[in-house]
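All protein chains but one are shown at their positions in the complex.
What follows is subunit A.
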Amino acid sequence: MYKVKYITARVGSYKKYLSIIFLAFITVIIKYFFGIPTYRPNLVIPILIYLSMILKPKEIVWLAFIGGIILDVFSDTYIGSYTIPLILISWIFSSIRDIIYRRVWYFYVIATAVTSIIVSVCNKIISSFFFQVKPVAAFAFQDILINILIDSIFMLMLLQVFKAFFKE
C-alpha cells in the first residue's frame, strides 16, 4: 500500500521553482567565479533533498529536471549528467520519505552526502565515457570526498534558511 500524506499545500507554487532556479544559477556563478572544475558546492542538491521531504514525487521530479538542466546547460559536460541523477535521487527520497520516522538534521546531511556521491560518480563516469578522460582513481576519490563535504556543510547551513523560507 502506498499511503502518503503530502504537505504540498504548505509550499508556495512559485517559491519552489524560484528557489531551485536561484540556487542553480548561484552554483553556476560560483563555478565561473572560482574557476575550479571539481571543488565547488552544488546548491541544487540541498534544496532538492529538502523539497523531496515535503513535496509529492511527481512535483519533485520536475523541479529536479529544471535544476539539473540549468546545471547541465552551463557546465562543460553532456546534458543529462546532472539532470538524470538528480531526478532519480529526488524521486527516490520523495517516495521513501514516510519510511523515515524522524527528520532530524543529520538525516538531511546524510541524504545530501549520498546524493553528492551519486552525482559526482555519474559525472566522472560520463566524463570518462564521452570525453575519453580516464580519471586517476585517487584524484577522483579526493574530488568526490571534497564535494561530499562541501555539499553536506551547505546542507547544514541552509537547512534553517529553507525551513524559514518555506515556513515549515
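In this section, contacts are C-beta pairs under 8 Å (C-beta built on N, C-alpha and C of every residue); 3 or more make two chains touch, one makes a residue touch a chain; residues count from 1.
The rule we apply is simple: contacts and distances are computed from a predicted model.
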| item | value |
| --- | --- |
| Name per UniProt, for the chain absent here [options: "Cell shape-determining protein MreC", "NADH-quinone oxidoreductase subunit N", "Copper chaperone NosL" or "Branched-chain amino acid ABC transporter permease"] | "Cell shape-determining protein MreC" |
| Sole residue of A:19, A:42, A:94 or A:147 that reaches the chain not shown, by the stated touch rule | A:94 |
| Selected residue (touches chain absent from view) among A:64, A:122 or A:140 | A:64 |
| Absent-chain interface as seen on subunit A, which is shown | 2, 4, 25, 28-29, 32-33, 56-62, 64-65, 68-69, 73-74, 78-80, 83-84, 87-88, 91, 94-95 |
